[in-house]
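Heads up: the structure comes next, in C-alpha cells.
With one protein chain removed, the remaining protein chains of the complex are shown where they sit.
Coming up: chain A.
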Amino acid sequence: MIGIGETEYYRHGTSPDPEFKLALKAILAACEDAGIDPRELDGFSSYGDDRSEASRLAAALGIRQLRTATMQWGGGGGGCCAAVANAAASIVAGLADCVVVFRSLAQGQHGRFGQAANIDTISGERAYLMPYGVLAPPQRFAMRVRRFMHEHGVRQEALRAIALASYHHAQANRRAVMYGRPLDPEKYDTSRWITEPFHLYDCCMENDGAAAIVLVAADRAGEFRSRPAYLLGAAVGSGYRARAVPHNAPQYASASFDTVAADLYRMARLGPADVGVVQCYENFTGGVVMALAEHDFFAPGEANDFLTLENLLAPSGRLPLNTSGGNLAECYMHGFELVLEAVRQVRGTSVNLAERKDVAMVIGGPMVTPVSNLLLGSEATL
C-alpha cells in the first residue's frame, strides 16, 4: 500500500463537491502521496455499490489501460477490507499492476443511510421488518446486540468505552468531523436513545467525502515516495447461513466473523497477541464488542473487563482502538477511513500512534454479510 489520500471530511449534506469529484480528489491525493502519475493506475476496486464507476473514472483520469474493475458484492461497509483484498488479489494474479481502492460517498446528495427511503411498498427481507418500524440500520442491528449482551452479561459501559475511545482519539485528529467536540461519560449517558441499547453516541455519523489507497506488488513497494504498508493477510465472507433472513442466522448474536477471523489469522500466520492496534468498523458500538470477541482479543464473558477506556487508548492501552476516531468521530467514510488509519499506524504517521504499531488490524462491517478484515504490517514484519 504505497499511497493514501482523502478529501476533507464533511457532515452529510455539506460537501461543496459532487460525489464523483470527491472520488477524483481522493484518488489524485493517494497518487500524489505515492508519487505516481495517476495515469499509471490500471485498476479500480470499491464496495458498497459505489456510484463512482470504474470506467468513468478511467476516462476522466485519462487512464491508458484499464485492467481490473472490481465491485465487492453486498454487505455495505463490510466490503471496506474486501475491496483491498480484491485489489491485492488482482495484482497477485497478474491481472493488474497498480490498483486504487476507494470509497466516495455524499449522503447529502444521494439519500441518507439513517432514513428510510420514501417508498410505498416493500418486498423481500425488508418486508418482514419495515412495517414494524424496523427500518434503518440502528433498528436492524439493535436486537443482535441486545441478544449478545443478554447471552454474555455485557453491560452498557462496554459499549460506552468504545464510543469514548473514538471520540478521545478524534480530539487529536484535525481531519475528524468531531475534532474539538469531546465526549465524556456523562454526555454519553444522558444522550438520547436512538434504539435501545444504542445511545446517540453508539451510532456512526453520516458524512460526505472520499478516501483512496494505491496498491502495487510488494516487491515494487520500495520504489515510491512514502513508506509502504504491507498486506499480511485478508479474509472475506461469513459463516453458515449468515444471510438467513429475516434475523434467522443460526449464529444470531454475532458480528459474522466466526469463520472470517480464523481465515485472516491463518493467512497472515499471526494471532491476536501479535496485533498491536485495531481499527474496527463502528456502525454501532455493539458490533465492535462482538467483532473484537470473535477475533479472540477477549472471550465474550470478559467484555466488561476488557472494554474500558484506558485499555482502548493509544499509545499504550492493551489494544488501542479506532485511533483516528473512526466512523463515530473521524468520518463515516463507510469504513475506508479505518484502512487509511491502519496504514498511518504502520507507517508511524498516525497522530495517535500505538506503541505496538507494526501489525495493524482492520475489521470491516460487523453484523453484515459478507464482512471482511485485513492485517497490515511494516517492512519489519515481513
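Note that contacts are C-beta pairs under 8 Å (C-beta built on N, C-alpha and C of every residue); 3 or more make two chains touch, one makes a residue touch a chain; residues count from 1.
By our rule, contacts and distances are computed from a predicted model.
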Options "ABC transporter permease", "Response regulator transcription factor", "NADH-quinone oxidoreductase" or "DNA-binding protein": UniProt name of the undisplayed chain
"DNA-binding protein"
Missing-chain contact among A:A142, A:V236 or A:A293 belongs to A:A142
To test your reading of the contact rule: which positions on chain A touch the chain that is missing from view?
114-116, 118-136, 138-139, 142-144, 146-147, 150, 192-197, 241, 244-248, 252-253
